[in-house]
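Following: one structure in structure tokens, then a few remarks.
Incomplete set of chains, arranged as in the complex.
First chain written, first letter: the chains are A, B and C, and each begins at residue 1.
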Amino acid sequence: MKLGIMVNEGPFTHQASDTAYQFAKAAIEKGHQVMRVFFYYDGVNNANKLSEPQSDDRNLVKLWGELAKEHGVDLVVCVAASLRRGIKDDILADGFRISGLGQLIEVGLAADRTITFGD
Amino acid sequence: MEDTETMFDTEGVTKNFMFLNRKAPYGTIYAQEVLELVLISAAFEQNAAIVFMDDGVYQIVKGHDPSVSGMKNFSPTYKVVEMEKEDAEEDEDIDMVWKIIVEKESMEARGLSTDDFIINVEVLGSQELSALMAEQDVVFGG
Amino acid sequence: MLHTINKSPFDRNSLASCLRTAPDGGAILFIEDGVYATAKGTTFSGDVEGALKNQKVFVLGPDLAARGIAEDKLIDGISVVDYSGFVDLVEEFGTVQSWL
């Protein structure tokens, strides 16, 4: 199964990013393909490389980046949502790229299922 | 244009997209940013059901003026959505079908009628909306 | 005591929780999406009418305007204030509790 995932909230404040990550990881482990994770609304804050959680807490920015690197998942941050919220190339974490909203519609068309995680 | 850049082969694919608006405008940004998504989707010529239910029905109420609260008025964009819908209906070269729908129960619980809205909408009861949901391939918003 | 409510009563339980516990003789100010509670003819109008017996009830005008709610649609007895009036309420009613 080919999957598209949309993440609408930033890390820590809402559980959305945690659940999306656990879901993506489980899907990949079962042999499904996560074609793209699209970060919209406050979800763009998942791409802030300055994020530095406490040492005993999970680091979602890094976890997403590792998933991208190890399994070729395309992590796309919405350009319009990012500009507003100050997520720019200067602070963009490894594994993420900034692009347009069309990338979300595109994965909706290409994937067998598209699922949203948000608040 | 970056927004229509493609990476996957979606040539000839047509799907039914639902944009489900359940949040009030201005208190949160969801109403505004989902509109941007609806408009981008037009470039892909897909079927779209733009649904207003729960507090989402407040998004299309007439007379918004958020300037005194310091916010931007995105209300006119709903007219653009309505125009896209009408253009699709009139242009025989465009296959996409757009629907703009309000859930009856949500509208009535808020003491509203279709006269209160800035765009023309189709009013569906929960059961009819349910049937429409069953036809969708992708649901955005929530 | 001044209570602010910034959520739609349709979406969250803030209004109910506030009405259950607010000490008598204070004031409730509806702001942001909370202003939807102040309109006549909704399923929550009765709750707000009930609140008027024990509390003074205000609504933030700029947030009504943002959402296109005309003042003639307000439940009787509710007063409209602007941001300056909001500041006055904070001064007059003491401790502020924001129901988020």
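Criterion: a contact is a pair of C-beta atoms (placed from the backbone, for glycine too) under 8 Å apart; a residue touches a chain by one contact, two chains touch by 3 or more.
Source: prediction; values computed, not measured.
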Practice item. Write out the stoichiometry of the whole complex as a formula using the chain labels shown. Key: A x2, B x2, C x2
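The rule is short, and it goes like this: only the chains that are shown with their structure count from here on.
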Check your understanding: How big is the gap, in whole Å, between where the Cα atoms of subunit B centre and where those of subunit C centre?
Key -> 30
Exercise for review: Go ahead and note the Å separation of the Cα centroids belonging to subunit A and subunit C.
Suggested key: 38
Practice item. Please work out the Cα centroid separation of subunit A and subunit B, and write it as a whole number of Å. Key: 24
**Study point:** Residue numbers of subunit B (touch at least two other chains)
**Key:** none
Point to revise | List of subunit C residues in touch with subunit B within their complex | key: 6-8, 10-11, 32-33, 36, 39-43, 45, 61-63, 65-68, 70, 82
Study note, to complete from the structure: So, in the complex, the side of subunit A touching subunit B is made of residues 6, 35, 40-41, 74, 79-81, 99-110, 114, 116, 118
Review point. If you look only at subunit B, which of its residues touch subunit C in the complex?
Key: 23-28, 54-55, 58, 61-66, 68-69, 71, 109-111
